[in-house]
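Only one protein chain is missing; all other protein chains are in place.
Per-chain residue numbering starts at 1, and chain names A and B are given in the order in which the chains are listed.
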Amino acid sequence: MCLAIPMKLIKIEGNKGIVELSGVKKEVSLDLLKEVKLGDYLIIHAGFAIEKLNEEEAKKTLEIWEEIANIQKQ
Amino acid sequence: MKKKNIKSKKILLSHGSGGVAMSSLIKELMLNKFDNPTLNELTDSAILKSTGDKNVCFTTDSYVVNPLFFPGGDIGTLAINGTVNDLSVMGAKPLYISCSFILEEGLDWSILDKITTSMAKASQKAGVQIVTGDTKVVEKGSADKLFINTSGVGILQKELFLSKNKIKAGDKIIINGKIGAHGLAVMSKRENFKTNIKSDCAPLWALIESMLSVGGIKFMRDPTRGGVATVLCEITENSDFGITIKEESLPIHENVSSFSEILGLDPLYTANEGKVIAVVTKDKASSILSKMKKHTLGKEASIIGEITNKNKGKVVLETIVGGERIIDRLVGDQLPRIC
Partner (left out) sequence: MKYITEYRNKNLSRKIADKINGYLKGYNGKISLMEVCGTHTHSIFRSGIMSLLSEKIEHLSGPGCPVCVTPNKYIDTAIAYSRLPDVIITTFGDMIKVPGSTSSLEKEKGGGGNIKIVYSPLESLEIARINREKKVVFLGVGFETTAPLIASTILSANEEKIKNFFVLAGHKLIPPAMKALLESGEIKIDGFICPGHVSAIIGETPYYPIANNFGVPSVIVGFEPIDLLEGIEMLIRQITKGEKHSVENQYKRVVRREGNEKAISLIDKVFEVKDSVWRGLGLLPKSGLYIKETYSEFDAEKKIKVKVEKTKTHPKCICGKVLCGTKKPYNCTLFAKICNPENPIGPCMVSGEGTCAAYYKFKKQ
């Protein structure tokens, strides 16, 4: 029941926003979020942003993993 | 005719009743555009040149796509290229097309105008002639705007016999480019998403002719409705071999991947209209690939998998993280989901 994808917020129009992922754009409702800013990554489910992705948190864990797996930087 | 008149002009029942209105529609929207000596004879049947001792291939398909116009094409381009490609993947040079229209009363004249123009352009590009046809108009509500049926005739170029029965373990599976674009281009129009995804609708004969010149091709099919996964399942059905494909080798545009993720669709099952899957001998695989890459429609050709003697009758995908799953047939159409 949980299909939702992180997409970047590229435009805000009142309580609606335009989000984008690899060139795919969609207008979504921002009604469920308190505050957003351009450039935020939002979790999109059925036309609504349900949460904001915490990029600090994401970066932290990705760095730990890079160490663990000795991943080549691309 | 003034532009304003064309815009408001509609297809009426009289356009299908065999009288003056119908002649005028056929002349203006079909004869003038499809223009060739055989068609211009306007005989009940088209007379085609004899093929001597070569085999004739014959195919038919009906096109009911909705929406009629989508990024990268329309129902007209589909109707020509779909039938041209069904001949091409048999190794037959497509030559002649027949075309039947079923039009809904009230359809905008300008829509039919655009579509027949597309068909004329597509036929020219594919090197085929539309030599015969038919037009019917049905009452409003009896058809969804318009349906097109095209049948096609082609000639097998040499002693060519492509068959699943020739396939053996060790053979490689090649595709000419990136998958999933057509189905998602149509979906983007339906679901109101802005994407730069365009249908890959294109005629494949020229590419296939160059592939055949190398030799080593055992079987070909175009992965239209049901996508690459369906073709691979069809190949292994009731067979004594299996197929292994690697998820990381699947050629997919990033925007197609992303759009699929958003809607919960799988590009492996999404329709293509300008793709050919070929099963080829291992020793010819790289030469065939080099030849393909010289052609516009083969620039991104790649090997996506191979025939194995394990997992008989099945298609197994090695996932992106090194796990395994079985690719099975789809039931019905893929639908956007929330879960």
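Please note the rule applied: contacts are C-beta pairs under 8 Å (C-beta built on N, C-alpha and C of every residue); 3 or more make two chains touch, one makes a residue touch a chain.
Just so it is clear, the structure is predicted and the values come from calculations on it, not from any experiment.
J.: One chain is left out of this view; which of B:42, B:56 or B:320 touches it in the full complex?
T.: In the full complex, the listed residue that touches the missing chain is B:320.
J.: Taking the full complex into account, what residues of chain A touch the chain not shown?
T.: Touching the missing chain: residues 1-6, 8, 21-22, 29, 31-34, 41, 43, 45-48, 50-51, 53-55, 57-58, 61-62, 65, 68-71.
J.: In the complete complex, which positions of chain B touch the hidden chain?
T.: Residues 191-192, 248, 254, 257-258, 261, 263-264, 317-326, 328, 331-332, 335-339 of chain B touch the chain absent from view.
Throughout what follows, only the chains that are shown with their structure count from here on.
J.: Which residues of chain A touch chain B in the complex?
T.: These residues of chain A touch chain B: 1-3, 5, 7, 21-26, 44-46.
J.: Going by the contact rule set out above, which residues of chain B touch chain A in the complex?
T.: 188, 192-197, 254-255, 257-259, 261-262, 264, 337-339
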